[in-house]
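Each chain you see keeps its place in the complex, though not every chain is here.
First chain written, first letter: the chains are A and B, and each begins at residue 1.
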C-alpha cells in the first residue's frame, strides 16, 4: 500500500469509523474526481501541450489519500495553432482507489446521452 | 426530494447500480466537497466580500446531484483593508446529501492536529 503519511495517521482514521471500507473507497474516489475536474477545467491547452497537462493532472491526484493510480486522457483534436480552455467534455479519467480491503476503479467520462461529464464507479 | 433533472434520469441511474444507497450518498458528497475546495481556493477575499463568496459557494454546490443543502463559513479575521487568497484552512463547510434512503451530513473542516483541511462524513 501507499506510504502517504495521512493514511497511516490515527487521528485521520478516527474520523472515518462510521464508514465501511467500501464506503471509504468511494468517498475518497469521489473527492478526487471532484477535485480533478474543478482544479483543471479552464486550463489553456493545445495539441502541443496536452501531454504535459495529462501528466500533471494525473501526478497531482496521486498525492491524495488512497489514490493508487490515475490515468488522464484529454480527448478530441484541437485545431492546429489554436488552443482552448479545458472542458469536462474533453476528459476521460480512470482512477484507482486502494483501501485496506478494496480496490475501486472510478471513471470520469463524458456521456453523450446525458450531455454530461459523468463521475461513476466502474468496478468495486 | 430535489427536482434536479439528472437525478430522475434512467441512463444516469444505470451507472450506479453497483452502489448501495449509502455508498451513493458518500460518493456524491465526496465529489461535491472535492469540487468546492478546488473550484474556489485562490479566490480573492476580504472581510467585506466574505459573505457574497460564502453564498455563491453554497448556491453553486446545491446544483450538484443529491446535494440538499450546503452551508459555507469562511473562518478567521482578515485584516482591515487587506485581502487574501482563499485557502482550505479558512473553510468550514457542512453539506447535506439526500438520496432515496439516506441523508448524510458531510463536513470540510481544518483539523489542527492534522494541519489538514479534512473532508469527512459527520453523520449517516
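Structure notes:
Everything below uses one rule, namely that a residue touches a chain if its C-beta (ideal position, glycine included) is under 8 Å from a C-beta of that chain, and two chains touch if they have at least 3 such contacts.
Being a predicted model, the structure only gives us computed values, none of them experimental.
Of the identical chains making up the complex, 2 are displayed, while the complete assembly in this file numbers 4 copies.
By definition in this document, only the chains that are shown with their structure count from here on.
Rounded to a whole number, the gap between the C-alpha centres of subunit A and subunit B is 17 angstrom.
Contact residues on subunit A toward subunit B in their complex (touch as defined above): 6, 9, 11-12, 15-16, 18-19, 22-23, 26-39, 111, 113-114, 116, 118-121, 123-124.
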